[in-house]
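Every protein chain except one is present and positioned as in the full complex.
Right after this comes chain A.
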Amino acid sequence: MTALRPLLVPHRIVMMLVALGIVAWCAVSMRWDWIPRYSGLALEGLWRTIWLLVVSSVLGMLLAIPLGLAQAVGPWYLSAPAKAFCTIIRGTPLLLQIWLLYYGLGSLFPQFPAIRNSELWPYLRQAWPYAVLALTLSFAGYEGEVMRGAFSGVARGQIEAARAFGMPRRTIFRRIWLPQAIRNALPTLAGETILQLKATPLVATITVIDIYAVASRVRQDTFIVYEPLLLLAVIYMVIAGAIALAFKRFELRIPARAR
């Protein structure tokens, strides 16, 4: 009850009533009868969106760590290509990258019999591997830059203490440097993951049926425009909220500094 108390003040109660009124109005006077027909497809689309987000973020992060490290402390022959990669990825639209991979690379592959006959072909002829690849590279490009800052931002004394106690370099990286860099980057990563979520609808342009593509399908089939889009907005907001909460919890587990 105590947690609710700050909500129970007049101006907030009024706002909540207004919100409830809008929701009620939407429920009553808009058309929702299409939902049961498309619920199966919508669930598949939702699953695909979440799957794309998780896989591309995790793989992208795994790439971002060496990219950031190379830029922060690497020799020039590692830092220069890493920097170039991040600059190119961040300097071009994601939609362009997706299309270049799918229409460019994707149409190049069938010309080689070796590829057509390979065991990978059943995957390479589908659209989703290109979607995963493009989203992964994009995430890696942005997060590589974030990790560069995070690695440089770890206090010198932290690494020095580890060296002073005879920690081998790998152990220092694994136990001290990387965890501290990731912790420093967490607030940024939370925002970037939400941006990544909002980038996923672009894969609909290369025939991957994510939740956004399902909403478009409903519009094309039934000529109902607003209702699917409204529902879509709510779904994205719920996922974004869940991401923010998850990161917040993770952040609070390791307090960086006293509050």
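Note that in this section contacts are C-beta pairs under 8 Å (C-beta built on N, C-alpha and C of every residue); 3 or more make two chains touch, one makes a residue touch a chain; residues count from 1.
In the analysis below, contacts and distances are computed from a predicted model.
Q: Which of the following is the UniProt-recorded protein name of the chain this complex doesn't show: "Hydantoinase/oxoprolinase family protein", "Amino acid ABC transporter ATP-binding protein (PAAT family)", "Response regulator receiver and ANTAR domain protein" or "Putative spermidine/putrescine transport system permease protein"?
A: UniProt lists the chain left out of the view as "Amino acid ABC transporter ATP-binding protein (PAAT family)".
Q: Given the contact definition stated above, which residue among A:T49, A:Q71 or A:Q180 touches the chain not shown here?
A: A:Q180
Q: For the chain that's not shown, point to the residue among A:A19, A:L96 or A:I254 touching it.
A: Once the missing chain is taken into account, the touching residue is A:I254.
Q: Just to verify: which one of A:P93, A:P168, A:P187 or A:G241 makes contact with the chain not shown?
A: Counting the whole complex, the residue in contact with the absent chain is A:P168.
Q: Could you please point out the chain A residues that touch the chain left off the display?
A: Output for chain A: 155, 157-158, 160-168, 171, 175-176, 179-180, 183, 254-258.
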